[in-house]
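Here the complex is missing a single protein chain, while all its other protein chains stay put.
Entry: chain A
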Amino acid sequence: MQPDPAILLSVLAIPFVGAAMVPLVYRLLGERTAYFAAGIAMLCFVLLLSQYENWGTVTVNWIPSLGVSLVLYLDGLAYLIALLASGVGVLVFVYSGGYMHGEPGRMKYYAALLAFMGSMLGVALVVDLISLFVFWELTSVASFILIGHYQRTPSSLYAARKSMLITVSGGLFMLVGFLILHLVSGQALGGMTFTLIGTEQSLIGIPGEVDNAAAIRGALHSAGLFIPVLVLLAIGAATKSAQVPFHIWLPNAMEAPTPVSAFLHSATMVKAGVYLIGRFRPLFVPEHVVIAEGWTLLFVALGLATMTIAAILAVGAVDIKELLAYSTASHLGLIVAGFGFAEVIGGEAGVFHILNHASFKAALFLIAGIIAHEAGTRSIADLGGLRRDLPVTAIIAVIASLSMAGVPPFNGFYSKEFLFDAAWETAAQTGGVAWVFPVVAVFGSVFTFLYSVRFIMLFFGERPEELGEVHRPPLSMLAPVGVLGLLVLGISISPQTAFNLLVGDAIGSTMLGEHHFKVYFPTKVTPPVLMSTITIVTGLLAYSVYDRLHNGIRRVRSIPPVTANYYYDSTIEGLGRWSNLVPRYVQTRILRTYAAVVLLSVSAIALGGYVVGGAGVSLAAPTLAAPIIIILCVAVVGAIAVSVAPSHIAGVLTLSIVGFMVAVFYVLASAPDLALTQLVIETLVLVIFLLVLDKLPEYYGELKRSRAVVDGLIAGAVGVTVALTVLLTTAAHPNDSIAHFFLERAPVPPNPDPVFVDWGGGGNIVNVILVDFRAFDTMGEISVVAMAALAVLTLIGMRNRGESA
C-alpha cells in the first residue's frame, strides 16, 4: 500500500508550524508549553503509526523547470528513524517540563527543539538529495541553537560553534558528493536525477523492481569518481555521527541542557550520519559479496577505530555526561562498522543497534539529567551510592547500562553479537589482514564494558560524605525514563518481535535482494559467543584496575598533540589570526579606496567582457545638430572646471553646470521626461550637497602629485569604459520587437472597451512603461529609494545612539 501523501507532508510540516506557534503558546501556557510540544511530537508519532507498512514513494513537484522535486520515501529504515525521532521526542518534551523548570530561554528552547525534530523527520523521510541536504543542514542549525542554549556561558558558545563548524562543513563535502552523483546519473540512466531511491529514474531504483545501482556504480568507476564520492559522503556522515577524528564536537555539545543531549545524541542528530550510510548502502554494496570495494575497508576501519578510541576516551571521562558522549560516539562507530560489512548480518548489526542504542542511551542521558538535577553535580568522582536516594532510577540505570555493555540477555547484546558475527565471517572468508576486524571489535568492547560498569557503580558503593541531600525526581522526569527502560526490557525479552514489527523491514532497506531476518538467544558455542565471553570476562578482570586505566588515559590526553581537539583549536586560532589581517588591507575606512576598488573592478569586468565577446565599435562620427554641439561643449568646459575648482563649493557648482547641460541635451533630443527629471534632481542634489558642504573643511590641503596621477588614471579608465559602453549599446540594433510592442500597446486601443487590461491606455510611453509594462522594475527601484533613505537615517541620524560612535 502506498503512503498517504497528505499524512507524510503533514508529519513534515507539523513540527515547524508548532515551532512557529511556540511564542504564542508560551504566552498562554508558560512552562506547560512542554506538554504542547509533547503533543505535537505525539501527533507526528501517531500519524506515522497510521502509515505502518505503507511503504512507497510520494513525489511533489517543487521546481519542475530544474527537475527539483520533493520526493518522500517511506520504507523500513526511514520509518524506524522517523519513529525514533518523534517517539523519543515525546518523552524528551515531557521530561523537559520537569527539567527546564526555572531555566532561562524556555520559549526559544521549545521552538528550536520542535524545529529540530521537524528537520530530523525531514532527513528521515525525504530521499531527493537537495531536500535531504536542506533538512540535514537544518538539523545542524537547530542543534547550534540548542547546544548554545546558555548564551552567556563561553564554554557553551564554544561548543555550539564547534559542532556547527564541524557538522556544516562536513555537510558541504556531502553536497559535493551529491552533485557528482547527480552528474554521473546523467550518463548512467540517460537523465540526471537527484532522487536517491523509490522512482524508476532514481539512483538506486525501486527495490525489487528496478535496479539502477549497478549502472551508477559502473558510471562512477569509468569516470574514476567512485572512491571520491564515497569519501565525500563518508565525511558528511562521519562529521554528523561524530566518527574519529570528528568526534570532538560531541563531548563539548554536552553543554546543552540534558534533554537536548538525550534527544540529539541518542536518537536523532547523530543518527542522521549512520542513517545516511545505511541509506546509501544499497547503492555501493552489491549483492552477495563479502567485501564491497572501497566501502567495507572505509567504513569498517572508520567504525571500529571510532568504537575503540571513543570507548577508551569514555573510560577517561570525569563527568557523567562526558562519559555518555564518548560512549555515544563509540556506539555510533559500532553501527558504522556494522553497515561497513557487506554481509547481511552487518546490516542487521547496524540497524538493530540504531534502535537499541536509542533506547538505552536516551534512558541513560535522561538518568544523567536526573542525577545532575537532584544531586547537583555531574562529576563521577563525587557520586556514589545513589541507589538509596533514587531507587527507581537505579533499577533502570542498571538495565540500560547492562544493555550498553552488551551483557546478555539485554538488547545491546544481540546487536553486538551481530557485529562480532559479521566481523568473524568476513575474516574467516577473506583471511589475512581481515582478522584485525574481530580482534579490534573485542578490544573496543572491553572498554565499553568497563565504562558501563563504572556508570552502574554511581548507584552502588559508598555514598561520599560531601554529597548533599538528593531529592526524588518529579514524575514528569521519571516517567520518560521508565518508558525507555520498559522499551529496553521489551526488546530484550523478545527481540524477534522487534524484528518482525520494525527492524526486519529496516534491515531490508539497507541492502538489495530479499532476506529473512532472525534473531535468537545463542544456545551453542559459536565464535561470536566466544568473543562476547572474552569481552565480559576481560572486562570484569580489568575493572579492578579501572582507576589506573582512567588515570593513564588522562595522562596521555594531557599531551596536546595527541588529541584531535588540539588540531581543531589551532586551526581555528590560525584562521582567526589570518582573518584579523584582512581588515587592515580591505577595510581601510577610507571612502576613496572603496570607490576606487568598486569602480575599477566594474570597469575591468565590463572591458573584459567586451574583449571576450569581441565587441567592435564603429568610429563613424554621428551627425549632430549645432545646438547639441554647443551644449556638449559647455558641458565639457564645466567638466574641466570641476577638476581645477579651488574649493568644494566651486566644485559642486561647476559640477551642476554639467548636470544642467545634460538636461538641456535631453530637451534637444526630445526626451522631455528625462529632461524634467534631470533638472529637478540636479537642483535637489545641489541643495543637499550645499547642506553637507557646510560641515566640511574648505579643502583638504595640497594635493600630492602621485595621488593626482593615480586618481586621474582611475577616472580615465572609468570614463573610457562608460564611453565604450554607451557607444556599444547605442550601436546595437537587436530586433525591434520590444520597442514596437511598447509603441503599439502603450496608447488607448482604437476601439476601446470600457475596461481593458492588455493596453497601456496612456499617451506617455515612458510613464506607461514605468508603471505598467515594467512596473515590477519600478517596484524594485522605489524599494531601493526607500532603503537609501533608511540607510541615511541609520548611518547618520542614529549613529550616536548605539555603542558605535
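Annotations
Note that contacts are C-beta pairs under 8 Å (C-beta built on N, C-alpha and C of every residue); 3 or more make two chains touch, one makes a residue touch a chain; residues count from 1.
Keep this in mind: contacts and distances are computed from a predicted model.
One chain of the assembly is not displayed; among "MnhB domain-containing protein", "ATP-binding protein", "Tryptophan synthase alpha chain" or "Nitroreductase", its UniProt protein name is "MnhB domain-containing protein". Looking at A:P391, A:G513, A:G609 or A:G763, the residue that reaches the missing chain in the full complex is A:G763. Touching the omitted chain from chain A are residues 672-673, 676-677, 680-681, 683-684, 687-688, 691-692, 694-695, 748, 752, 754-757, 759-764, 766-768, 770-772, 775-776, 778-779, 782-783, 785-786, 788-790, 792-793, 796-798, 801.
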